[in-house]
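All protein chains but one are shown in place.
Each chain gets a letter, A, B and C, in the order it is written, and its residues are counted from 1.
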Amino acid sequence: MNFDIDEEQRNFAEHARDFFSEQAGPGTARRLLDEAGDPAPGPRVLAELGFSSLTIPEIAGGVGAELLNMALVAEQAGRQLAGPSLATAARVAVLLEGDEGRLRDVSEGRTVIAVVDGSPAGSSPSMDALSATHFLALDGEDLLLGEGRVSPGEPIDATRGLGFVELTSSEVVCRDARERWERARQVACVVLAAEGLGAADRVVELGIEHARSRETFGRPIGAYQAVKHRLVDDWVAVNQLRSLVWWAAWAADHAPEQLPLAASAAKAYCATTFETACETLIHVLGGIGFTWEHDAHLYWRRAKVDRLLLGDESEHLAAVALQSISAATRAVSGETGTTEVVPV
Amino acid sequence: MNFDIDEEQRNFAEHARDFFSEQAGPGTARRLLDEAGDPAPGPRVLAELGFSSLTIPEIAGGVGAELLNMALVAEQAGRQLAGPSLATAARVAVLLEGDEGRLRDVSEGRTVIAVVDGSPAGSSPSMDALSATHFLALDGEDLLLGEGRVSPGEPIDATRGLGFVELTSSEVVCRDARERWERARQVACVVLAAEGLGAADRVVELGIEHARSRETFGRPIGAYQAVKHRLVDDWVAVNQLRSLVWWAAWAADHAPEQLPLAASAAKAYCATTFETACETLIHVLGGIGFTWEHDAHLYWRRAKVDRLLLGDESEHLAAVALQSISAATRAVSGETGTTEVVPV
Amino acid sequence: MDFDDTPDQARLRDAVRQFLVDHDSELAHGDGAYLEEPGTDRVEGLRRTQAILFDAGLIGLTWPKDYGGGGGTNAQQAVVNEELHRARVAGPIGHVGLGMCGPTVLGHGSEDQKQRYIRRLLRADDLWCQLFSEPGSGSDLAALRTKAVRHDDGWHIQGQKVWTTLAQHSRYGILLARTNPEAQKHRGLTMFVVDMESPGVTVRPLRQMNGHQSFNEVFLDDVVIDDSERLGDVDDGWRVALTTLMSERMAVGGGGGELGVRSDALVAHAASRLPQLSDDRRRLTIEALGRVLVESLAARYTGYRLQTSVERGGRPGPEASAGKLTAVRVAHATADLGQRLLGDEAVLARSVEGDWRWATSQASTPGIALAGGADEILRNILGERVLGLPPDSARVAPRPTPPSESR
Partner (left out) sequence: MDFDDTPDQARLRDAVRQFLVDHDSELAHGDGAYLEEPGTDRVEGLRRTQAILFDAGLIGLTWPKDYGGGGGTNAQQAVVNEELHRARVAGPIGHVGLGMCGPTVLGHGSEDQKQRYIRRLLRADDLWCQLFSEPGSGSDLAALRTKAVRHDDGWHIQGQKVWTTLAQHSRYGILLARTNPEAQKHRGLTMFVVDMESPGVTVRPLRQMNGHQSFNEVFLDDVVIDDSERLGDVDDGWRVALTTLMSERMAVGGGGGELGVRSDALVAHAASRLPQLSDDRRRLTIEALGRVLVESLAARYTGYRLQTSVERGGRPGPEASAGKLTAVRVAHATADLGQRLLGDEAVLARSVEGDWRWATSQASTPGIALAGGADEILRNILGERVLGLPPDSARVAPRPTPPSESR
């Protein structure tokens, strides 16, 4: 067993980190709450740099990398509240698997595709809808691609590009697409959790910085256990979230039978970890953390929204529980032979 | 509004406090884990002193007091892990309402009655079954009284006298008894919560005493926020539990339409408050709190059992939620006129 | 123990209820404390509402008659408050004046000050603010650095305050300033009434994470205050401030009042949403709703006990801080559950039907949590003053332990 990223992946993440700190940041998230626009760095730039086509095969103009690499980039994107979400990109790459032509359009930035959650005739709020030119949707068992009319809602986090979509034209790009749809959603959960990981990591970092320097009653506030221990708990959770995200991303390519469990575990754990970290940060900052000008609320807004996207904590907790039970039941009845599907 | 007990009630509670500190105590709870026997002060003594017949009318040989007085005694009984539970006594008093003869037998200690939860043919573990001479049970809509065979289980808390009961003889003492059965259970919940209140109060007290005197790293451990704030949270919860218990006990006599809500609120809040207080105590005590000889685990055992008796937290939380919703719905439809049933 | 109205109280209740029915259209309404729709400004409407209620004798019922109050009992005020709550009347805009500044002026002001200020404060003719916190002193209030220096023409004030609720709408403020920089930090402070229209006062609203602008920065640049506007003795301002803080504690959650969206609004929301949920979701929601309601009831009935004790002449002690800890937690849980009940639309700040309450309350709770002391401060107060635990900072000198060697 070797459960760590390698040197190349580390360098790759480092580059992504530099890129996103230059090209994105909470400032954009703040501005978008007052005026409409695309999140930074925006769909074209992500396509140009190959970030959104990381998991698209080379033959279709993509990078052909593993999902783990996408997760490493997503972590860095999350730190800077970048958008559109790489979760959407990863989801599209799975949904259009084998469709080289359309994937090439995506890789080369000619089309920007979002995925419609809910009915194609009138969707739930769907991620990155506001900046998309085309939409993928599931209609019964058929996967549709088409254009659509998008009505934005009043955003909590404006970088998620949430909109209600109504498809105005569509063609079936895949029949019997249910399994693929589910897998695409699991992959998207992993990448969304990776973005949450990066954001939560940054949030804990901000809290630690403040707790080291801000004094009250003659001592830095980080000396007080009430502050210190909350930050520690959040740091522990973020560190553990990283383990789940890496495992889930690895599973997508190397142990697909573990993906459903791992993706749900990562997504569920991310929901609470990220939200709690933001609440700690705002609390630890005191008055300044409640201001519009501080970045804290922008991360908090992202956390409040992300925890619900692609299934909330309850949905994923139930998935983990039921998959574990069903694997245990299969193991008892001998169905799986000597290899356990679920490492619980 | 006057939401406080009066001078007379205060004195009465004071006397009860003295009595139970002399006649009961965690020592008995510890001994009963190794050898069978009745909890202290035991059914006869409680009957002799009129504690178990507090809510039985004078005409039936009881004291004819309000449930609030019973709750005040129960709080003191709880502090010392006394038994049998006054919740059983209060429940029996409601179930036999109007049956002067049988109530007189109870008041005068000639019969000791427990209430059977579950089927009379083979019950769930039922409180105070081990020291009872007779049993009340609900069979369909009929209330039965009879003798029974009791098999004890291996106790977590040996003062609760839990046993599986099978009625060996019975007669119907009341038909269409469902409403009365429910009300008796609610009244029992209030008294059980009162016992939990007293126990939790004592537990917080023990934690505070220890935190004041035990030193580590040159300071009393109560100076550290991690210890101090946990004890504060427990103290706040105990204080709030007292409010719910008093309200529920008052409602039983003066606002019966509020009893179901208040009883469930008190019981649910007690479950967590008492259990959490015990876990804090054991934690704060360190190694000594993990020993058999310390009283901490005896309170902890009581908490682990009481939280499940007469309905667990989930059951009572649901009752609070559903009653509140149904009252709100009735209020909207104008059913209740000008007086709201549920003060939410 | 008795929750029933006396005949007098019952008459009062009927009268109030009738008044509120008759004047319903003139009054502002709302679903919770400090809960305002983003992008709207109801200040004038809320002032009008407070004036109407004051004129009807429903505000300041327990305040001295000499200064415009009703001279009534807490029990009467409690009856009135219940009816205001039932009628969904919005909380008074002048809550800082009513909850903190007014009691401080009453407790420590001159007869002249009381005559000039109290009646107009009760009626919201003047709004008041509390100029305490500074950029460098929040929890550690007594570390404040705004200076007041005595000259022939009065006290000259120099400094900056922050997180000052309502400052931009306020005519007056109570101001805590350092008058003796040499004294031990609690001993060199003095309290004043400051006219917010004085030269040298600059108010800059701060935009908050909920989009509102209820907090302000206040810059005090050589503001002159006449010595007659001093509250209490020179260098005795900490004692005066304790009156304010004690009142604040009672006002913010201490008396069992709710912060954030009202629990009855949550129940109504749940009642309308539950039927649309799947069985699974319904059960989880019911548990969550029960949990919020039980904690809310626990805080409410504890507030009633405190009210009874205050009515009997007790003063709200440090234990009143407990109510706020719970009230903030309930407000948080209420907003969270209310938002989640919006289902798919819970990712938006306003549902398709226009429900903005839960998202706004979520974004407002962190601010409410700061008023009257952060959780840690309240827990320290309770731990040290009520439970008798040793103080937090090492006033007892610890044995030194080099960090590198500690376990």
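Keep this in mind: a residue touches a chain if its C-beta (ideal position, glycine included) is under 8 Å from a C-beta of that chain, and two chains touch if they have at least 3 such contacts.
Note that the structure is predicted; figures quoted are calculated from it, not measured.
Colleague: Counting contacts across the entire complex, name the shown chains the missing chain touches.
Modeller: Touch partners of the hidden chain, whole complex considered, are A, B, C.
Colleague: Which of A:46, A:268 or A:285 sits in contact with the chain that's absent?
Modeller: Considering the complete complex, A:268 is the one touching the chain left out.
Colleague: Given the full complex, what residues of chain B touch the hidden partner chain?
Modeller: Looking at chain B, the ones touching the missing chain are residues 117-118, 124-125, 153-156, 160, 162, 216-219, 224, 226-227, 279, 282-283, 286-287, 289-294, 296-297, 300, 304-305, 308-309, 312, 314, 318.
Colleague: Which parts of chain A face the unshown chain closely enough to count as touching?
Modeller: Interface residues of chain A facing the absent chain: 1-6, 68, 208, 211-212, 217-220, 222-223, 225, 228-229, 231-233, 235-237, 239-244, 246-247, 250, 254-255, 262, 265, 268-269, 314, 316-322, 324-325, 328-329, 332, 343-344.
Colleague: Over the whole complex, note the residues of chain C touching the chain we left out.
Modeller: Touch with the absent chain occurs at residues 139-142, 185-186, 238, 245, 279-280, 283-284, 287, 373, 377, 380-381, 384, 391, 393-395, 398-403, 405-407.
Rule of thumb we're sticking to: only the chains that are shown with their structure count from here on.
Colleague: Where the CA atoms of chain B average out and where those of chain C average out, how many Å apart are those spots?
Modeller: Taking the average C-alpha coordinate of chain B and of chain C, the gap between them is 37 Å.
Colleague: Of all the residues in chain B, which ones touch at least 2 other chains?
Modeller: 225, 229 - these are the residues of chain B that touch more than one other chain.
Colleague: Two or more other chains touching the same residue: where does that happen in chain C?
Modeller: 376, 379, 392
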